[in-house]
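Here the complex is missing a single protein chain, while all its other protein chains stay put.
By written order: A and B. Residues from 1 in each chain.
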Amino acid sequence: MTMYGPSGVDVGDPSEGSVDPAETPARPPGRTELVPRLLGPIALVVVMAALGFLLSDNVLLTLQEVLALAVFATATNLLLGQAGLVSFGQAVFYGLGAYTVALGWLHWQLPFWATFVMAPLLGALVAVPIGLVALRARRLYFALSTLAFSELAYQLAESRYDFTKGANGVFGAFVPTALTYPRTGYLFVLAVTVASLLLLWKVNHSPFGLVLRAIRENRGRMQALGVNVYLHQLLAFVISGAFCALAGAMFVVYSQSSYPELLDWTTSGGPVFMAVIGGMGTFLGPAVGAFIYQFGHDELVRYVSDWQLVLGVVMLVIVMFWPDGLLGGLGRLARLLRKRRGDR
Amino acid sequence: MRRRRLAAVTAAVAMVATTSACGASSAGSDSGGTVKIGISTSLSGSIANLGQTGLQGLKLAIDDINKNGGLLGKQVQVVSADDNITPATGASNVRSMITSDHVVALFGPVASSIASAEEQVAAQYKVPIFFHTSNDASLMSKTFTPYAFQNVPNTVMEPRAVADYLAQQVTKSQPITIATFAPDYSFGHDTVDGFLKALKDLHVNFKLVKQEYPPLGASNISSYLSALVAAKPQYVFNAQYGGDLVAFTKQAASYGFFKDTKVIAMYAYAPLAALGDQAPAGAIGFDRAPFWAINNPQMASFIKAFQTKYGKYPTEWAILAYSAAQQWAWGVKKAGTFEADKLIKVLPGANPPTILGDLTIRACDHQTEVPEYVGTLSSTGDSQFGGLHLYEQPVFTAPFDQIALTCNEVQSMQP
Partner (left out) sequence: MDLASLVTPLVGALSAASSLFIVAAGLTLVFGALRLINLAHGSFYMYGAFLATTLAAWSAHTGLWIALAASPLLAAGMGVVVEVGVLRRLYAREHLTQLLATFALLLIFADLALRFWGKGVRGVSPPRVVRGNLELAGAPVPLYDLVIIGAAVVVGGGLWLLLSRTTLGWKIRAVVDDPEVLAASGVNVRLLYTGVFALGALLAGLSGVIIAPQQAVEPGMDAQIIVAAFIVAVIGGLGSITGAAVGALIIGIVETMGASWAPSWASTFIYLLMILVLAVRPWGLLGTPER
């Protein structure tokens, strides 16, 4: 895993930060190295699957939501951490994914398996025109454009209520009964999460991912080298859109409903903040951030009446003093310790 | 690099382990002499007042129950949480209250979408839920569950009651011009459509001259308002409520709009208090439970107790929450247990005494046979209630059987 720049994403000026050579593998890992590297993640997946039989129903249901958010945040981080594109509009796809399942059932009685597969496809499809338009704006203006798309989608969902059922949301039996049981639902969502994260990992570690990061570091240089920056960013946007939509469909397994708030800019801000908490410069950071944020939020809202105050203060402290996020900070700590040891 | 991934994996496992620890420990909450009820509602954001006053009404009801020796010998505790106007948060709050706090009953949120989400959870865990603010008619029809009860006039009843009142005010021969002004979302459209349909059914001779749907939550409505003013309607049916209605009234008043036009809107205690002497005299107001129009000794002492405790008059949400709690408590006493399955056999068809009167809980849809109140705003302040401009007496009380859907109609929509 590589570290992306000293302070994570640079949205403004081209970054001077370079990738720490000690972190980059000089050659692809051989077979003997692969097994120990895979051991950690495999162990994690096994543990999480086992927990499906150990944890209470309540926690399993919350984990379903958290896993959906983990995919949402990781997909968003493809833009944020990898491509350096701050998007405040990924909720458009998240909500689109959720509404695909809900409205597919409501209007055309489509089965869950069909709509679940349709969701990421629709997400990718819709990402094309949005990306084409939004990517014409750079940096901050791109962020504002995606924010506008998010609000636009929310408005449409509220006002086209004959089709979308508006503010009341869509509630119904669109999830197969088997998946409504906490354990099976959790295992299903876990399986989809693992598959999605694997695919997103592949994207990060492909030549495409490398080019994205290079564009993020120095757009001008890449353009001079003949790289079609716009196309690469668009492709990243489409991939992110597809997985965000898939996350939305996963959310429906948990909530068995869809509603307009899933599209608005505050929902878009969620995965961004989760990526910041967990560490935008790392792959699992956003997933960790999703975990911390959702559990923290749920507990907070239940037990603290001034939860907005606490959430605001925590957010402020994190962005001010811990911008690399949890995993980023741990990584820095690890490198620091290693350097100390190396000095002796 | 390996170290970093190890750190990530360790962190993830640690978190999952923590979760399982939290999840596994079931808080033993039914300690000896207490029992808990839960309410997840909107305590922040623009509808915070509806949620907050509902919670206040509920708390007062529970205080009164506890003062009189509790329920079945146990003291009742209220567990509350903010749903942040998000259905997923409402659902997870409620689920957590059921599984961790072991609440024996739930009381309803403000927004109907959140109510639908909570209704699903309540049905799944078989916990009775009482809707006292969210009033979408589909809660008791399309998504009906025997564990749900509603004591607030629903989205079918309210516009019908208003149409009834209007029909009495106008002569059938002269056509009246009507315009509508509603926020551009499902509640706004449903209420307007319901009103117009009810007018047609009552053979009121009217002409629709304008329909405005400003976006929900728009802070700036002057463009929409000026279009409305230009249409010069005799009556305007406005589906806004709370702060939005206050803003509309102030801006419309500065056009002199209320001189030639009768505005019909949800002029309830909160907006009337905010408007003070700017409350539009002659306008038609409708309210789901106006404290000044319900005359019985129980209500009178409730109003006094509420004022003493909270320093304000009770909103309709407080009144409805209080009476819902009364219904629940009566049901528990009658059934002799807190168990949901026995409770839901006792309540339908019964008429528990509440501050709203001894109203029947209709068996086919668990809807309390509440009336809707409609009246004309008075030009003078009511000295009995601190100079507030309220409705002229007698306030029209649209009877339930005239405004509600029939049992046949409801049952045809139920799952």
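In this text, a contact is a pair of C-beta atoms (placed from the backbone, for glycine too) under 8 Å apart; a residue touches a chain by one contact, two chains touch by 3 or more.
In this text the structure is predicted, and so the values were computed from the model without any measurement.
Trainee: Of the residues B:V35, B:I62, B:V76 or B:L275, I need the one that contacts the missing chain.
Mentor: In the complete complex, the chain left out is touched by residue B:L275.
Trainee: Touching the hidden chain in the complete assembly: which of A:R37, A:R139, A:H205 or A:H232 does that?
Mentor: Going through A:R37, A:R139, A:H205 or A:H232 one by one, A:R139 is the residue touching the chain not shown.
Trainee: Considering the complete complex, identify which of B:L71, B:L196 or B:A247 is in touch with the unshown chain.
Mentor: B:A247
Trainee: Which parts of subunit A face the unshown chain closely enough to count as touching?
Mentor: 7, 9-12, 80, 86, 133-134, 136-145, 147-149, 151-152, 155-156, 159, 265, 269, 272-273, 276, 306-309, 311-313, 315-316, 319-320, 323
Trainee: For subunit B, which positions touch the chain that isn't shown here?
Mentor: 43-49, 51-52, 184, 211-215, 217-220, 222-227, 229-230, 242-247, 250-251, 253-256, 270-271, 273-278, 312
Note that in this section only the chains that are shown with their structure count from here on.
Trainee: List the residues on subunit B that touch subunit A in their complex, please.
Mentor: Its residues touching subunit A are 1-9, 11-13, 15-16, 19-20, 22-24, 26, 43-44, 81-89, 91-93, 95-97, 99-100, 111-113, 116-117, 120, 136, 138, 143, 184-187, 189, 213, 215-216.
Trainee: Hey, which residues of subunit A end up touching subunit B in the complex?
Mentor: On the subunit A side, the touching residues are 1-3, 23, 25, 36-37, 40-41, 43-44, 47-48, 51, 54-63, 65, 155, 158-159, 161, 165-169, 171, 251, 254-257, 259, 261, 282-285, 287-288, 291-292, 295, 297-298, 301-303, 305, 307-308, 326-327, 330-331, 334, 338.
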